[in-house]
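Reviewing the structure listed below.
The other protein chains are all here in position, but one chain of the complex has been omitted.
What follows is chain A.
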Amino acid sequence: MSSHNSANDPRRPNKIHRYTPPSSTGPLEDPTPEYMNLLGMIFSMFGLMMKVKWCAWAAVYCSFISFANSRASEDAKQLLSSFMLSISAVVMTYLQNPQPMTPPW
């Protein structure tokens, strides 16, 4: 290893620092996935309890948005579970009441 080649070659193999993933800076980063996750859960619970169809559909949308915005470090299991919950909310609401949704207008 020619250490006197420093005039031309700025590389220093002996000075390597390993990559440490920066500790999550918390609320500074975009909180969208967490909010959407929570909102999705609330909507699906509400849709199931009150048998309101549009709530269940909104839950599906929320969980999808949360999935799209999620970071790689986040747990895939939680996303999948919220997705399954929202889909089950939709299915249950339709089983209980097979009427189509009526638009509010």
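Everything that follows uses one rule, which is that a residue touches a chain if its C-beta (ideal position, glycine included) is under 8 Å from a C-beta of that chain, and two chains touch if they have at least 3 such contacts; residues count from 1.
Throughout what follows, contacts and distances are computed from a predicted model.
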Complex member absent from the view - protein name from UniProt, among "Peptidase S26 domain-containing protein", "PAT complex subunit CCDC47", "Histidine-containing phosphotransfer protein" or "BHLH domain-containing protein": "PAT complex subunit CCDC47"
Touch list for chain A against the chain that is not drawn: 6, 10-22, 25, 27-28, 57, 60-61, 64-65, 68-73, 94, 98-103
